[in-house]
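The complex appears here without one of its protein chains, the remainder shown in place.
Coming up: chain A.
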Amino acid sequence: MIRLAELPLQGRTTASVSLTATLSSALSVGSGGSSGSLADKPIVKDAFGRLLIPGSQLKGRLRHECEKLARGLGWAICQSPDPNLMCPKREGIPGRFEREEYRVAGYEGSHCWVCQIFGNPTLPSRLWVDDLVCDLSPEGYEEALRPGVTLNRRRQTAEDQRLYFIETSPATALKFTGSLHLLPDCPSWGKALILAALHHIHALGGSKSAGLGWLTWDPQSLVPLQPTEQDWAQLGQGGWV
């Protein structure tokens, strides 16, 4: 019997975590499909003209870091983003995937620990990642247009047809805020993995190796993600057990 009035009392609630990132350098989150700029890689904005870091990028990056950490702990992890190489198909991927921890009630096959948080072609994601939006109004800043050129290594001169322009945010300490939502089915050790992954993310967007997109997470915003000792222990036992 389902009674709407009683549902919120049953304890199956979504945990929402507010995230705040502060830029340490200019940001270049571009999109080839964007228009309305002279740049080859214009910066992404929402419909109100505000700067943003898309949720898809943050989620993809979090997944990547979680894969690295879990694999480092010896857990068998599939190879995203190719659907054929992801759980539950995993064509030709070696590893001990047939284990009890990889079973998900109601879903066939086995699903590695990263897929259990981020989803795969058959398992819905148990983590929702919102866009990180800079609340500064578009009138409050000006984007920077940065020219770049590729060098001909032999002649040490500019290469033909390799002049490009990247649009970036101004190099000021802009704050980007958004939220992570852990759905009721999200495993409890998911918090531990996500928290560790966030500590590995020092930059987002393009040209990271050239100094763009470096940021720091507000320590206060990470407090709600503090996992329990049991979560750390479960994650830390690794895939060798």
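Side notes on the structure shown:
The rule we apply is simple: a residue touches a chain if its C-beta (ideal position, glycine included) is under 8 Å from a C-beta of that chain, and two chains touch if they have at least 3 such contacts; residues count from 1.
As a working rule, contacts and distances are computed from a predicted model.
You can't see one chain of this complex, but its UniProt record names it "CRISPR-associated RAMP protein Csx10", from the set "ABC transporter permease", "2-oxoisovalerate dehydrogenase subunit alpha", "CRISPR-associated RAMP protein Csx10" or "Ferrous iron transport protein B". For the chain left out of this panel, the touching residue among A:S56, A:T150, A:T172 or A:S188 is A:S56.
Residue A:V129 is the one among A:L23, A:L51, A:A76 or A:V129 that touches the chain not shown.
As for the chain not pictured, it touches chain A at residues 1-5, 7-8, 10-14, 16, 31-34, 46-49, 54-56, 58-60, 64, 67, 79-82, 105, 118-119, 124-125, 127-131, 178, 183-185.
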